[in-house]
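This part shows chain A:
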Amino acid sequence: MSAARDKALQLLAPALLIVVIGLLGTTVSESTQTEFTGVLVNIAIVIALYVFIGNSGVISFGQIAFVAIGAFSAGVMTISSEIKPTLLPELFPFIADHSISSFESLLLAAGLGALVAFVAGIALMRLNGLAAGIATFAVLEIVHNILRFWEKIGPGAKSLALIPETTGLWEATLGALFCAVIAFLYQHSRSGRLLRASREDAPAARSIGVNIHLHRLVAFSLSGALAGLAGGLLVHQIGSITTEQVYLQLTFITLAMLVVGGMGSLWGAVVGGALVSFLNVYLLKLEAGNAVGPLHIDLPNGSTLLIIGAVMAAIVILRPSGLTGSREVSPRRWLASRRG
Partner candidate 1 sequence: MNWVQTLVDAIGLGSVYALVAIGLALIFGVMRLVNFAHGELITAAGYTLVVAHALPVPFAIALSVVVAVALAWLMERVAFRRLRDAQPATTLVATFAVAFALEAIWLIAFGARGESADLLSSLNKPAIQSGDVTIRWVTIAMLGVGGILLGATTLLLNRTKIGLQMRAAAADFRAARLLGVRADRVISVAFVISGVMAAAVAVLLTAQQPLVTPTFGLEITILALVGIVVGGMDRLTTATMGGFAIGFLNSLFGNVLPDDLRVYLPSAVFLVVIIVLLVRPVGIFAPRGSSAAERL
Partner candidate 2 sequence: MPEAAAAATPTPPAAAPPMLAVDRLAVAFAGVPAVREISFEVAAGEMVGLIGPNGAGKSTTLLAVMGAAPVVGGEIRVEGASLRGRRTEDIARSGIALVPEGRHIFAKLTVEENLELGEVSRANGGEQLEAEIDVRELFPVVAEFRHRAAGALSGGQQQQLAIARALLARPRLLLLDEPSLGLAPSVVEDVWATLRAIRERGVTILLVEQRAQITVQLADRSYVMNNGEIRAQLGPEEAGDMEKITTAYFGAGAEEKR
């Protein structure tokens, strides 16, 4: 009875946090609202990371590649087909001649993210530990390289602009919520549970016939889908995108969000995403010389990266399970610790 309630809480807590952020966003000024939207999109990205990294225990440096694919595909396909050929003259005709709605572009982004993740995953899911980290990093580099230079599918090194800015507070909240729900459903699905079991003890899992590679592939593809979706949300929020915006720095910062929050739980992903995103936003504001509430420190450029990097390093070294201990919200455990 209370186990079911605990389970419901596991989704409710992160979902509530997302909704609260969304609601708070309606109370602030319009420019701040944009920042809140950005935070929610980041949360969506981190949830996508978590779906693979948290459930499999394998660290991937490559998920932002799928965000990039989602962002660029959604961006390119939603630019009006009247101006597209002028902006991007090299495009393949079937890309240049068509354009789709923002909503459809999100579906496309998710689909492409899932597809590329699936293809990459077939090769990579055998790998563990360090090899997986390096191989997924290679995926990031390859996708970045191709997007940067292949002008038949995108803008190449130039910025892709004039994308409909359809991701507002509401859309971002829904998007993040959707990702949270999917992540929750996955981790309680048979595949998700088997994967988590193998995370704890791979040889034991294998010995009872769990096909670890298959379940990793499922998680990886799902993660790719959500990452692509988040990329679509991202590009429709900013209205433009460059390859550098979805490359090393975003990889670093979203990984930091996941690590700080706690790699092993959905709660950790959302908490980390929210905390580090807000920290990022406000530190950047201080860097730009703006006041943040009562604070009026003029931080030098780059301080944000330094602080977040230091925090991330500290957490990995001192408390690797993250702020949430990589655990979901559990009132039972909280009550037990009070009594004991």
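Candidate entries met the following condition: all candidates are chains of the complex that A comes from, given by their letters.
Keep in mind that, in the parts below, contacts are C-beta pairs under 8 Å (C-beta built on N, C-alpha and C of every residue); 3 or more make two chains touch, one makes a residue touch a chain; residues count from 1.
What you see is a predicted model; the values in this text were computed from it and never measured.
Set chain A beside the options 1 or 2, and in this complex the one it touches turns out to be 1.
Residues of chain A that touch candidate 1 in their complex: 58-59, 61, 123-124, 126-135, 138-139, 141-142, 145-146, 148-149, 252, 255-256, 259, 300-306, 308-310, 312-313, 316-318, 320.
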